[in-house]
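I have a structure I would like to understand better, so I am pasting it below and will then ask my questions one at a time.
Removed: one protein chain of the complex. Kept in place: all other protein chains.
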Amino acid sequence: MTTTTDTPAPETAAGRPLPRLPWNKHLVAIAVLAVLLVPLPLILPSAQASVAVRVLIFALMSIGWNMMSGFGGMFSFGHAAYFGIGAYTSAWLLVEHRASPWIGMLAGMVMAAAFAALIGFLALRYKLRGAYFALATFAFAEMLRLWATNSDFVNRAVGYHVPLRPDSSWWWIQFEPASPNYFWIALGLTVAALVISVQFVRSRAGQFTKAARDDEDAAAAVGIPVMRYKLLTMALSAAITSVAGAFYVQYFLFIDPDLAFGSSVSIQAILPAVIGGVATIWGPVIGAVVMGPLNDVTATVLRNPPPALEFLQGRSGLDVIVYGTLLIIIVLLLPKGIYGTIRQRWSRR
Amino acid sequence: MRKTWTLSLALTLPLALAACGGSGPAGTTNGGGAQSGGTIKIGSLHPLSGAAAADGQQMDNGAKLAVEAINNAGGIKSQGGKKLELVSADTQGKPEVGQSEAQRLIQDGVVGLVGTYQSAVTANVSTVAERNKVPLVIDVSSADSILSQGYKYTFRVQPSSTVLGTAGAQFLDQVAKAANQPVKTVAVLHEQGPFGSAVRDAFKAEAEKAGIKVGPAIAYDAANVSDLTTQVTQVKASGADVLMVSGYYRDGVLAAKAVATVKPPALKAVYGVANGAFDLPQFPKEAGAAAEGFFDANYHADMTNADTQALAKLYQERYNDQIRTGAVLAHDSVKVIADALERAGSAEPAKVRDAIASGSVPTLIAGNGPIKFGPTGENENATPILMQVQGGVVKQVFPADKAEEKPLYPAFKSQ
Partner (left out) sequence: MTTPADQGHAAAGSGGVATLDPDEVRPTRGRTVPWLRIAVIAALVVLAVVLAYVRSGSGVVVVQAMATGVLIGGVYGLIAMGLTLIFGVLDIVNFAHGSFLALALFLTFGLTQAGLHPYLALAVSVPAMFVLGLLVQRGILAGAMGKPLENQLLITLGISLIIENALLLFFGGNPRSVALPGDRGVPIFEAVANLSRILAFVGALILAGLLYLLLQRTRLGTAIRAVAANDTGAQLVGIDTRVIYAVTFALGTACAGAAGTLVAPLVTIEPTTGSLFNIVAFVVVVLGGMGNVVGALVGGLVIGLAEQLGGIYLPGQSPLLSVFIVFVLVLFLRPQGLFGRSA
């Protein structure tokens, strides 16, 4: 994140910028964005507001993924495990023990972090890398799915329904279906996750993790305890993604093993970061904003196609084809992601 | 600071654009907008793409035909002959999409929803319906848990897993006794999900009441199974005289192929309960001779009914495909909402809900009588009937008043 220093931009006229300045800028941008987005659910019609909440859940998952796989360089193809642990822990505590979803969320974070540390320890102990590391994380997520599907402890394949309450309540995270509160909570959680990732990257732990990502041997040689920082990164990453899972349950009021641990969940965690820009603060958010509604947009356009495309109306599958094509085009044209590419252009200017 | 602002703008712009794109045609009415237009809207939520697309499209088509029939007959007469309009949405088989599409349809002003096939999607849509106070009539989704939430706005036309399993056991007992060869032991092969397990439990309880021994019960994972020969060999080793199979289409075909390969000598019949394959027209085509004689106790369109035959003919002409029971259920579900609109004299969702709860609607599905909902929203007259593949065609064989042909039991000559 070393931005322009080769050209004398007016801002840097006061001298070399302090190393921390770019990160403070991120914090300011987060604050500005948060304030700008607060009125959004009041403007949007309810169906679009629910898409907006979905986008935020999407972003939250991916911010978690980005921490481990972007900044940490450990490609996870099993973030469904942490999403699912967050979802199931809070659902289980709520349904079986009447615990508030906020408590469930915290418990889920702890559980997910512990599980991530365990997987991380095994994977790093046996020196798995690249595709092998990815497949190992995938296997663990799948094992959780299969276990949940066949275990009476978590209600087997039936999953959990969150009981409806007659009243609205912040403590139980349940409001009128079109309530803007859902959006605001999701926004708050996403902003918190963004701030945490900014702080993480500028912290010593974050710098060490990035050093280990770029050259593990060199990092170890200068005395960085690589294993410890990698595990820390994984645990933090898992905890953030688990929050998305816990919120998902409260918003959709239902969870089952496929929704929690399915491989499509892992893909959803990867997608926004890659589209937006891996190992950037803003990548996951931008990617979620672009990819989240894309499905709905293609479906809407093809539902009422412009006259030229009328012959396509009512053919199912076409919206997904368009979605797949756009996905390929974006990844091919912007291999560093939307934000990553823009940032590159800026720094070149 | 300039960069910060540009950044924020860059971030908010796509969100705003996306929101606009998503809202496109929806922005005309907002809540309770049903009266504003000239039509009354009903939402149809089915998986039009994804793994269950074939069934989803059938069901959507069935709902379309129902709307068309009602409109041709003069619309909703108590409301000045207002026409119905079916608004179709694709759940893609994903609960999140189902949820936001349901939200969109409600915002679009639908007075009732019909759907959705997959239980996970239905579970999500039923909470949306409950919280927005818009009735949901479930055409297909068997999970017992959906209606055990105490929801007031959710109704189900098809029989539950428990009803299917119980009636399935009774039919088996009666058919075998009528043939003077009472069943001694039934082996069970079922998919391991909540659906297969619930059917197994109900079947087992009822069969044991009739003095039939049940066992072994073998579960398999319908999502991944690619061969059932070993499981059928276990059945062969157990010496059971009937094999009960409960599952979906693909695994049903695998079971049929495995039985034809292993040929358990003691087996007198393969007996599906709520089996997703054995009563479908394409099953005998795909499994060929291996399908001959297979029973299935399942909810099914009543082909002895002239109206059902007319609908099937219309469907064949219109969509060039054989109608499935799912399409008939969707058709009936729309009829349920239309009947409620007629009697309520209002297009207000809450009033429609009350009218649905007190209604009694004739059905094209074979059952004990008209569609009538109990206190939990379950159709009290929903029941399976027994079908059998005879001469490469699925025939209704039991109970006698719904039978096209007599049941052939034992289905297999002892080998």
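Each chain carries a letter (A and B) given by its place in the written order, and its residues are counted from 1.
Assume a contact is a pair of C-beta atoms (placed from the backbone, for glycine too) under 8 Å apart; a residue touches a chain by one contact, two chains touch by 3 or more.
These numbers were taken from a predicted model, which means no experiment stands behind them.
**Student:** One chain isn't shown here. Among A:A219, A:M234 or A:V278, which residue touches it?
**Tutor:** Among A:A219, A:M234 or A:V278, only A:V278 touches the chain that is not shown.
**Student:** If I consider the whole complex, including the chain that's not displayed, which of B:K236, B:H300, B:H331 or B:K372 touches that chain?
**Tutor:** B:K236
**Student:** Among the options A:Y126, A:F153, A:W170 or A:W346, which residue touches the chain absent from this view?
**Tutor:** A:Y126
**Student:** Suppose we count only contacts with the excluded chain; which residues of chain B make the list?
**Tutor:** 49-57, 192, 218-221, 223-227, 229-231, 233-234, 236-237, 249-250, 253, 257, 260-263, 282, 285-286, 288, 321
**Student:** Determine and list the chain A residues touching the chain excluded from the picture.
**Tutor:** 69, 73, 75, 77, 122, 126-132, 134-136, 138-140, 142-143, 146-147, 149-150, 213, 263, 267, 270-271, 273-275, 278, 315-318, 320-321, 323-325, 327-328, 331-332, 335
What we mean here is this: only the chains that are shown with their structure count from here on.
**Student:** CA centre of chain A versus CA centre of chain B: separation in Å?
**Tutor:** One centre to the other, that is 35 Å.
**Student:** Applying the document's contact rule, which stretches of chain B touch chain A when the two form their complex?
**Tutor:** Going through chain B, the ones touching chain A are 1-5, 7-8, 10-12, 14-15, 18-19, 21-27, 30, 48-49, 53, 56-57, 90, 92, 95-97, 99-101, 103-104, 106-107, 120, 123-124, 127-128, 130-132, 143, 145, 149, 151, 192-194, 197.
**Student:** In the complex of these two chains, what residues of chain A are touching chain B?
**Tutor:** 11, 25, 28-29, 32-33, 36-37, 40, 44-48, 50-52, 54-55, 149-150, 156-159, 161, 163-164, 176-178, 252-254, 256, 258-259, 282, 285-286, 289-290, 292-297, 299-301, 303-304, 316-317, 319-320, 342, 346
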